[in-house]
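One structure below.
A single protein chain has been removed from this complex, and every other one stays in its place.
Then we have chain A:
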């Protein structure tokens, strides 16, 4: 701080008071915005979870060029596969879902240029190396309750077909197995079996989001399941199914 002129010092002080950021972060933000407070605020709030670095647009362009499809201004399936290889991550790895979430990608297996930029900027990535470094952080985000919910709900819109209102059952099951491998839910397999045996239709958004609540709040032995709890009827039927088939008996989960 002693290296700074009085004007700059004041600004740092102001910035810290207003945002509650540390001196180091304040310095970074102000430097990045050429000592304009407004710009500094934008920069600061535009980041997620106190990203320490900022991104270089030119590098991003290069990165984008590497993956984009030769004929369209988008990254398509091949590009994504290449990206995963570069990252040394399996394309089926759930971390790619987190990446998509940061990008606010509208649908799976493709990223628009804007989505690519938004996501990587948000994560403070402008090189493969930084990308690889960020992967553990992204995995950690899945452990955060609030973020997991956002990612989970995001997954519905992302995984369904464009223009469809509901999510195809097979895709839904795949997603559920992926997601609930992260956040353990003992009933996930029974749920998927039940759907295949009894339902065989697409999954509505409401059912999707309510299932997470169900998994979070109702214990596997259904002891605190409230029949008047305004659960979607599919979940009510699932409970019946569990009771009928003896999977839940006398408050015991086998």
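Here, a contact is a pair of C-beta atoms (placed from the backbone, for glycine too) under 8 Å apart; a residue touches a chain by one contact, two chains touch by 3 or more; residues count from 1.
Going forward, contacts and distances are computed from a predicted model.
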{"item": "Absent chain [UniProt protein name; select from \"Phospholipid/glycerol acyltransferase domain-containing protein\", \"Aldehyde dehydrogenase\", \"Cullin family profile domain-containing protein\" or \"DNA polymerase delta subunit 3\"]", "value": "\"Cullin family profile domain-containing protein\""}
{"item": "Hidden partner chain, touching residue among A:8, A:132 or A:205", "value": "A:205"}
{"item": "Contact footprint on chain A, counting only the chain that is left out", "value": "165-166, 204-207, 210, 213, 228-230, 232-233, 236"}
